[in-house]
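A single protein chain has been omitted; all remaining protein chains appear in their positions.
Chain naming follows the written order as A, B and C, and within any one chain the residues start at number 1.
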Amino acid sequence: MNSGITFDPAAIRELAKILRETDLTEIELVEKDSRIRVARQITAAAITHVATAAPMAMPAPAPAMAAPPISAEFDAKHPGAVTSPMVGVAYLSPEPGAAPFVQVGTQVAAGQTLLLIEAMKTFNQIKAPKSGTVTRILIEPGTPVEYGEPLMLVE
Amino acid sequence: MNSGITFDPAAIRELAKILRETDLTEIELVEKDSRIRVARQITAAAITHVATAAPMAMPAPAPAMAAPPISAEFDAKHPGAVTSPMVGVAYLSPEPGAAPFVQVGTQVAAGQTLLLIEAMKTFNQIKAPKSGTVTRILIEPGTPVEYGEPLMLVE
Amino acid sequence: MPTRPFQKVLIANRGEIALRIHRACQEMGIRTVAVHSTADASAMHVRLADESVCIGPPAARDSYLNMAALLSAAAITGAEAIHPGYGFLSENANFAEMVEAHGLAFIGPKPEHIRMMGDKISAKDAMRKLGVPLVPGSLGALETLEEAKSVAAEIKYPIIIKAAAGGGGRGMKVAHSEEELEEAWRVARTEARTAFGNDEVYLEKYLDRPRHIELQVLADTHGNVVHFGERDCSLQRRHQKLVEEAGSPALSAAERDELGANVTRGLRELGYRNAGTLEFLWQDGQFAFIEMNTRLQVEHPVTEMVCGVDLVREQLRVAAGEELGYTQSEITFSGHAIECRITAEDPESFAPSPGKVNTYHAPGGLGVRVDSALYSGYSVPPHYDSLVAKLVVHGATRAQAIARMRRCLAEMVVDGIKTTIPLHIRIMNDPQFQAGDYTIHWLERFVARQG
Partner (left out) sequence: MPTRPFQKVLIANRGEIALRIHRACQEMGIRTVAVHSTADASAMHVRLADESVCIGPPAARDSYLNMAALLSAAAITGAEAIHPGYGFLSENANFAEMVEAHGLAFIGPKPEHIRMMGDKISAKDAMRKLGVPLVPGSLGALETLEEAKSVAAEIKYPIIIKAAAGGGGRGMKVAHSEEELEEAWRVARTEARTAFGNDEVYLEKYLDRPRHIELQVLADTHGNVVHFGERDCSLQRRHQKLVEEAGSPALSAAERDELGANVTRGLRELGYRNAGTLEFLWQDGQFAFIEMNTRLQVEHPVTEMVCGVDLVREQLRVAAGEELGYTQSEITFSGHAIECRITAEDPESFAPSPGKVNTYHAPGGLGVRVDSALYSGYSVPPHYDSLVAKLVVHGATRAQAIARMRRCLAEMVVDGIKTTIPLHIRIMNDPQFQAGDYTIHWLERFVARQG
């Protein structure tokens, strides 16, 4: 498989079935280096429609900044998410052309610098909140980030 | 399994059941390298509230005419209800001082006159839609009635 | 005719106009009686009125058109006057007569004027006598080509020659210049002779790209008549107005003033009473009377926005015998107003879309007015007109009014049913509309182009 990830379709189907049967909206399983997460949005019942109609009927929130950040799909509440403590522009390396602070797969210690955010001409070091492995980098170097935006996953 | 994750469907179903029973929205179990997380969006409670909020929050309908009819408590959909086919003033006897057409307890045949409604200087005979006993008279003589208002119960 | 304000008024209508009338009454301290069919028991005006009477089943002929029920409802509630709104019985002279015969005030014109204007021929005759402009042309049949040339030169080309006995397009020929006149004259006469056995023809100004421009008038019972300027209602689809403006992007103040002086003089002579609207076709600076509506119109808010007048309040005052209290010179026009009629229809197919409105959110802010009986949770019944909201904006200039309308249409939410909001957005974004460059044919083509 192209990404090197193998998975068991039957297991996922079984989880989906459980999801349907149980009214759950999310199941996440983690074991060693593996993780499976299945989720479902409830849309079936007519009542739900009314219940959610009010907020849904209003205009959708404005796009966050000019280009929607690629991390939009990731929830800032992800347990491994490192979120931005400020508005600014994110950089992955200490200076242009230099090697990045971390890459996917890098083992980091708590307090280790992960990236910089420039705000008001100041470069602020964003540090790992805990030890772990960088499993995903959610921003492109040089792009703007807003407060609370997920930057990396450290798990 | 090729993803290296094994799971116990029964355990997940049990967690789902606990979730429902306890009103929790999320349960996460971690044991050594394993983690199970189940979540459910609560929509039920909000549904009822929002669904009925809109109509209830609006001003109540204006009182029907100057004095609310005493029949307000009775539903026009009562199976024995004789409802007014017009707007006008109801009279229970053919002329002032005369005996009423019917009283509570009167046995009536289908088509028998129950009362008069005056509209546009014309006295309209309101007839029993079916045979039965007058079980309740819902209007006072000389009072206005609106279209569809229950006048008597014939059961 | 009473000389004191009304104490209680019955509103013989439904929907947004019933709410409009209720609001005006309430602001004047007048109690309101809402009448409604069983389908409208939870309507906004029923909820807000001081009293309500259910007058019949959903079908309008048994409820809102049921004269006996309306008069009975007025009798049992002690209402002194009836406001008919628009549509339904508003232009029914018999109803107006019955209302007055029952000792109630009809908030509208005298029955004879409703009757006169209800017949298009008698209306045109009356207007001709009063000196109101009709389509210019020869008054009768033309004897000679020379006579035709002379009339055409006077009213200016293009002209149309029509068979006096004609109909269905036969015997009708257009000439755009004197060069074309002779041929048109001959062909029209030949066709007329062939088709009707009568070659008499007459000649009229040909309006190939007219605008629909109407004039709002108001008269009290003391001989005072004023006008509140024009509305441009050219944006129509199947004779239904969709967008209205005050003033017209095409008309000059001088043209408006001249027409207004002409019309108010005529109506004073006629002894007209209460509000009314004269509808004209307008092209190349010329007005041609089409008909007169002897009632409040759907689009009256645009006039209110530019003149700062409350027309329903004025109707109620005039009907109670009050004098206007102002003259034409005190009526001024400020800025520009646009109304979008939002209907419960598919914005492309125009299929009706009644049903439950889950969420209703009206736009707000400066220069915005919404006349709507919608609320969150209300069900639009399938039995009546599809108009659910009138979104009206005012701006210092027409461009500012359009910009404001665009932002309001983007803010407005009517969720659960389809509405024409998307169509209005497309209209407001159209360069031709923005340039004010449209005729009564424009919208049909615009809709076809989009579809």
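To be clear about the criterion, a contact is a pair of C-beta atoms (placed from the backbone, for glycine too) under 8 Å apart; a residue touches a chain by one contact, two chains touch by 3 or more.
On a predicted model such as this, the values are computed, not experimentally measured, just so you know.
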{"item": "Residue among C:Ala362, C:Val414, C:Ile427 or C:Ile440 touching the omitted chain", "value": "C:Ala362"}
{"item": "Full-complex contact with the absent chain, from C:Asp62, C:Glu255 or C:Asp310", "value": "C:Asp310"}
{"item": "Residue of C:Gly29, C:Gly103, C:Gly140 or C:Gly197 in touch with the missing chain, whole complex considered", "value": "C:Gly29"}
{"item": "Hidden partner chain, residues of chain A it touches", "value": "54-55, 58-66, 86-89, 119-120, 144, 146-149"}
{"item": "Touch residues of chain C, complete complex, unshown partner", "value": "19-20, 23-24, 26-29, 48, 301, 304, 308, 310, 334-335, 359-362, 364-372, 375-377, 396, 400, 403-404, 406-407, 410-411, 413"}
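Simple rule for what comes next: only the chains that are shown with their structure count from here on.
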{"item": "Chain whose average C-alpha position is farthest from chain A's own", "value": "C"}
{"item": "Centroid spacing, where centroids are CA-atom means, of chain A and chain B in whole angstrom", "value": "49"}
{"item": "Rounded Å distance, chain B centre to chain C centre (Cα mean)", "value": "41"}
{"item": "Residue numbers of chain B (touch at least two other chains)", "value": "none"}
{"item": "Set of chain C residues in contact with two or more other chains", "value": "358, 376"}
